[in-house]
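Just one protein chain is left out here, and the rest sit where they should.
The letters A and B name the chains in turn, as written, and every chain counts its residues from 1.
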Amino acid sequence: MASPIADLSYRNYDGPLDPPALRWWVIARAMMNLNLKRRVLWLFVALSGWYYVGMIFVLFIFDQFAASTPAFPGAPNPAKEFFGRIIWKDQFLHGFSYGQMLFMAILLTIGAGSIANDNRANALLVYLSKPISKLDYVMGKWFGVFLPLLLISSVPALVFYLYGALSYSSYGFISSDPWLLVKVMIALPITAAIQASVIVGVSSLFSQGRLAGAAYAGVYFVSNFFTQLMKGTWFGLSHGGGGVPMAKSAVANLFYASFDGINIGIFKAILGTDGSMPFGIPGNAPAVPRPPLLPMLLIGAAISAVCLVVAWSRVRAVEVVG
Amino acid sequence: MNVARISNLTVRYGNFTALKDFSCDIPEGCTGLLGPNGAGKTTLIKTLLGFVTPASGRGDLLGLDIAKDGKRIRQTVGLMPEQDCHIPGMTAVGFVALAGELAGMPQAQALRRAHEVLEYCGLGEARYRNVETYSTGMKQRIKLAQALVHGPKLLLLDEPTNGLDPAGREEMLELVRSVSHGKGVNVLVSSHLLPDIERVCDRVIVVMAGQLRAEGLIKDLKRITGQPIDVELRESNSGFVQALSGMGVNIAPPKLTTYRILAPGTPDEIIKLVMTAARQSNAQVRGFSIAQRSLEEAFLDVLTANQ
Partner (left out) sequence: MIELTNASRWYGQVIGLNDVTCTIGPGVTALLGMNGAGKSTMMRMITGQIRPTTGDVKVFGHQPFANPEVYKHLGYCPEIDNFYEHRSGRQFVHYLAKLSGFSESEAKSKTQGVLERVGMAQRADAKIAGYSKGMRQRIKLAQAMIHEPDIILLDEPLNGLDPVGRREFINLLATLADEGKTILVSSHILFEVEQMTRSILLLHRGRLLATGNLTALRDLIDKHPHRIRIESSQPRDVATRLVGLPYVLNVQIDPRGDGLEIQTREPGQFYDQLPGLVLDHNLAVSGFSSPDNNLESIFRYLVEA
């Protein structure tokens, strides 16, 4: 008969212990739980899909106009014109590119401290004393940035797609490019993967989330400035008429030499579009042509690989010498 | 039954050889790991955990090969590191539960067990607070908790009383002692504080310059041949010394007011001699016990003997 007074002293754990696989998921999950609690993240998330929200609103308005009968037959219908010139795939491009700043903020919020905070708290000593490998750790951190980023960038796009497919198939939403959804769902993970790799690599170089974030933001803005210069140069070259075509295309490709640029460049290349005016505003947008796909993918892959190798080499528990 | 068996282990960091042809057996129970700084204790611990690949030799920990089964070893071993470490941004419960999950426990079990272990380590309501707000003593307990959460068969403790005040040290040593005696958890404690090791462990292993210098039960290491006796007086008294020498007792010069004497016979008999001498010389005897070397003295003897 068991004793009525329980023995609450230490007892050993004899329960189930999973074999050491999928530990990276544990790390990723813990990271995501921690990040989900940060309110500023939700603010950024809410704002990041602003183009899609705006566009849905614009489309809805024009749809109403288009449905109403004209004042007199033969009169021009601006709504119909609007739907005539709108390039559907560009809407996804704009949704993606106009959210870049916010995606950057989100990336910093969830990723800048990912390894940096662990460096400061010496958490690696705890992690590495458990049955996980360095690969689990780096993969877990990477995934903890990649998955939220992917979800945050995909959900508005998918909602928009659904809205468009249901309401505007008569305007050629689906027929203009039947593979559009597939292309978007390929481009988003690729860009999210590159961004996740970069921030994880940068985070591993520092012992403070803030410094890592500042470093990333610094490179981001400096490279953006550079690419704006390139854009200006490109305009100059294209309006000047002459100019060496090779220089022009080189400059055009350099436009994509920034964090945003890589994202947008890959997105454009996969979607197969050069860009146009946002919100269906009439006019010919001076859009820098899209870069070639394969080189962009290779560059993106190379950058990711370098960052991940940096993270890998920086991950080690504290050593005491002597 | 040995917890670990190490044979001819050599570990190198670049040019520096940390462990040279090291062989020892770590028995069940609670063992202390002693050695001067730089002797190779930390290297030994890291090698046991499978962090470091040895240049040669082999080792067996709980039936697992340290060179190949690193991950499985870390599933049955818990490490309480010396340095401050925690996972940022979490409460104590969250941290310990995560440690359990990382060790392979299913999520629900990990949380339940985290509470159990934190209770055992003496953290009450404080477990719901962020670990970053903790005092040194509490941080040490968390480290112990995360090492115990997955029910390890071997617990490796590196300076467990680091930074603790006297009350905290008491409690930590109590915790370690109670987990190691009677609960089936083997413990290896590495520390410079020898009285702590004396308190908690039954055996020690002494490492010096990458090699095993001594090992054995603490009782045996502390024993002095011939069974001398320490007699403590209230104040030094030469009459007492004379009286005892007169009885044929070998008496050494005092340390403060304690005299070490050597005489034939059992303590019961010797005490009569001491009391007679005390009466004769009007000395007040305040202590009479079988002399033992402290573990510290034994350790220093081992070190100097081998230099």
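Remarks
Definition applied: contacts are C-beta pairs under 8 Å (C-beta built on N, C-alpha and C of every residue); 3 or more make two chains touch, one makes a residue touch a chain.
Quick caveat, the model's predicted, so the values are computed rather than measured.
In the complete assembly, the contact with the undisplayed chain comes from B:Ala278, out of B:Val176, B:Val241 or B:Ala278.
From the set B:Ile45, B:Leu194 or B:Leu212, the residue in touch with the chain omitted from the display is B:Leu194, counting the whole complex.
Of the candidate positions B:Pro106, B:Gly122 or B:Gly137, contact with the hidden chain is made by B:Gly137.
Shown as candidates are B:Gly38, B:Pro106, B:Gly122 or B:Pro254; the residue that touches the absent chain is B:Gly38. Hidden from this view is one chain, which touches subunit B at 34-38, 135-137, 162-170, 192-195, 229, 232, 234, 266-268, 271-272, 275-276, 278-279, 284-290, 296, 299-300, 303.
Everything that follows uses one rule, which is that only the chains that are shown with their structure count from here on.
Of all residues in subunit B, only 37-38, 42, 49, 51, 70-75, 78-79, 81, 83-90, 94, 98-99, 101-106, 109, 113, 116-117, 119-120, 132, 146-151, 178-179, 183-185 touch subunit A in the complex they form. Subunit A contributes residues 8-20, 23, 26-27, 30, 34, 113, 117-118, 120-133, 317-318, 320, 322 to its touches with subunit B in the complex.
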